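The other protein chains are all here in position, but one chain of the complex has been omitted.
Take a look at chain A:
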Amino acid sequence: MKEAVIAVKNAAKTYIGSSRAALDSVSFTIIRGECLGIVGESGSGKSTLAKCILGIQEISDGEITLSDKPQAVLQNPSASLNPKLRIIDSLLEPLDAQKHLLPSFLADVCHDRRKTGDKLLSMVSLPGGCLDQYPHQLSGGQKQRVSIARAISVEPRLIVFDEPTASLDVLVQAKVLNLLKDLQEKLGLSYLFISHDLAAVNFMSQRIGVMKDGQLLDLFRREALFSPQRHPYTKQLIEVFDS
């Protein structure tokens, strides 16, 4: 049994002033090197889950155990980068904030900001020339790649992806998903991949969770997606995607 990078136990969250629970006793673990996909419609509590794991929101009940500080890639690539900062300054923010960290894949370049930036950008197939540009000079896909490079830069145990491809066009989506998969295999990262796109989740994940109304209805290995034992709601989702 590999070690767990995150264990969520009966996590619950109710927003102040709301009668409905945004998260209702959600439990799961992610082991090292695994990608858990969470799929669900809008308002199913997916993003609340991400926020609670990232520590932006407090859970009202239950327990979230993290072995390390997670990194995140969020939905809107334009909002993820400060438009007034050059790419290099946004990219190296996690490393600048935690100077003691020395990711193995950056060991040879760690004492030079520019080389570190070059290396990180090359890992997400961006030219090093982007370092001195401003976000508005990059396309949406390129910005998302910068966000991904930033997330992997500290070699985190866990990266939370909250709809990372939702605002990209289909071709770029495919490229970004392939890139994420390659990086995961190369660096042995663990992902929590949240999306409303069952196909993307199916492509990315070893295990898939289905959320509805704040509850984790179904949790199964990818191969078991079409098994007859699936929850009725999961079957409903599959039907929507088949048609």
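We adopt the following convention: contacts are C-beta pairs under 8 Å (C-beta built on N, C-alpha and C of every residue); 3 or more make two chains touch, one makes a residue touch a chain; residues count from 1.
The rule we apply is simple: contacts and distances are computed from a predicted model.
A.B. asks: Name the chain not shown, per its UniProt record: "Copper-exporting P-type ATPase", "Methylmalonyl-CoA mutase, N-terminal domain", "Nickel ABC transporter permease subunit NikC" or "Phosphoribosylformylglycinamidine synthase subunit PurS"?
C.D. replies: Choosing among "Copper-exporting P-type ATPase", "Methylmalonyl-CoA mutase, N-terminal domain", "Nickel ABC transporter permease subunit NikC" or "Phosphoribosylformylglycinamidine synthase subunit PurS", the correct UniProt name is "Nickel ABC transporter permease subunit NikC".
A.B. asks: Considering the whole complex, which of A:27, A:78, A:122 or A:236 touches the chain not shown?
C.D. replies: Here the residue in touch with the unshown chain is A:78.
A.B. asks: Identify the residues of chain A touching the omitted chain, counting contacts across the whole complex.
C.D. replies: Residue positions of chain A that touch the missing chain: 54-56, 69-72, 74-76, 78-85, 89-90, 93-94, 97-98, 134-136, 150.
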